[in-house]
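One protein chain is absent from this view; the other protein chains keep their places.
All chains are identified by letter, namely A and B, in their written order; residue positions are counted from 1 within each chain.
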Amino acid sequence: MPKSFRLVLSVLVTCVIAATGLALTYGATAPRIEEQKRLAEQRSLEAVMPGATFETAGEADPLVAAAETAAAPVDFVALYRAFSDGQQVGWALRLASRGYAGPMQLVIGLDTSGSVTGVSILSMNETPGLGTKVKSEAWFIEQAGELQPGFTDADVRGTMDAISGATRSSNGVRNGVAAAGRIYLEVLAGEEGEAR
Amino acid sequence: MKEWYAAFRQGLSIENPLTVLMIGLCATLAVSTQVQNAVFMGFAVVFVLTMSNVIVSAFRRQIPTEVRIPIFIVVIASFVTIVDLSMNAFVPGIYQVLGIWIPLIVVNCVILGRAEAFAYHNRVSLSIADGLGMGIGYWSVIVLLAALRELFGTGRIVWFDTALVQLPSGYQPPGLLLLFPGAFLVFGFMIAGSRWANEKLEARKEARACRP
Partner (left out) sequence: MSDTAQHVTVGPSPHITSPATCTGIMLWVVAALVPVSVWAVVSMGWVAAQLLVVCIGTALATEAAWSALAKRPGTLTDGSALVTGLLLALSLPPRTPWWMAMVGALVAIGLGKMIFGGLGHNLFNPALVGRAFVTLSWAGVLAGGQWFKTLEASGAGLDAITGATRLGIAAADRVASGGYGFDLAAQYRPLLWQNLEGSLGEISAALLIAGGLLLIVKGIIDWRIPAGYIGTVALISWAFGSDPVFHVLAGGVMIGAFFMATDYVSSPMSKTGRLVYGIGCGLFNGLGRFVGSMPEATTYAILFMNGLAPLIDRMTRPKVFGVVKTRA
């Protein structure tokens, strides 16, 4: 057996064994990971608009493309319609806004008038103990509730005070809320009539 | 057995991967802001290190020298991916926080270093001892570092939303300790402390040896 053949074979065998092992692990964990993701999203949606049921707006929905444009520079992830007793009561937006350390996944609830019903941070990589204060110091996020319907970027800046020492993380959340305001004004306002 | 214990003890003190060899610091300094994160990061490293040591050692006669590094990497990467997927499935909260640092264990020098320097030349039982010793050495340093940073940087130590330790409310925590300069600062003091302790130990040993 030539030596080069032996070398190639040994790497190949390792890779095949590794790939099999990984495929098995993946198969075992994938459903659970999906479930965890769904649960986390469900919890966030529940938090921003308690008691409502949600319906994801599909890729084909014209609102999605428009919302993507309106959200920039914040990344738009998903749009949900919120229903209660068959009536549309508002919207939920999932946005990825840049914090101090990478994107923060935010879920923001809006009622049909355009007021913020709640903000929930689905995930973030902010510095524990500093940046994570945007979540642990409840007053910060509650400030979003004080915004008047039809709020603009300037309103967000004027209403929501940043947390001292966590300015960049606070800005991540504030930019997300401002983007939700833009999406409402430019895309969502008046759209709830089309609800099924 | 004595040999096994000697291999195990190396990683804990005189060849501690963090305070003595100073390898794999990048992830250590980054995730040691919270005890909770450090504990899981440490476990991930212990698992990957021990398992890759076992595999590398068990097949050390079959692995050709020329391609040993690619094979080590494949073995390590597989175990890291297993940890990555499992943590994502079972401790999603922690997984969110540790983020990129778990996949990056693949390139953590501690693990490749031990595979190359120890497991490839020693029998399986000793490799397990080495993996566990190095792993626990890593684990204890990262957890201590995180404990110091979290306690003095935030005033409390939190374990899954429950405060384990709480400093008096008058304490105003210096947020610097949670940032990177703080990590280097605290880690520097830890190295100094371990050097000092080792010196004292050596001195005592010598003194004992000199006694008639």
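Here is the rule we use: contacts are C-beta pairs under 8 Å (C-beta built on N, C-alpha and C of every residue); 3 or more make two chains touch, one makes a residue touch a chain.
Keep in mind the model is a prediction, meaning the values are calculated, not measured.
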Which of B:23, B:107, B:164 or B:179 contacts the chain that the document leaves out: B:179
Among A:9, A:28, A:72 or A:154, the residue in touch with the chain that has been omitted: A:154
Touching residues on chain B - with respect to the absent chain: 172-177, 179, 181, 185
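Here is the rule we go by: only the chains that are shown with their structure count from here on.
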Computed distance of Cα centres, chain B from chain A, in Å: 33
Chain A to chain B touching residues, read off their complex: 6-7, 10-11, 14-15, 18, 21-22, 25-26, 29-30, 32-33, 36-37, 40, 102, 123-125, 127-130, 165
Residues of chain B that touch chain A when the two form their complex: 33-34, 37, 62-64, 66-67, 70-71, 74-75, 77-78, 81-82, 85-86, 88-90, 92, 96-97, 99, 150, 153-154, 173, 175, 178-179
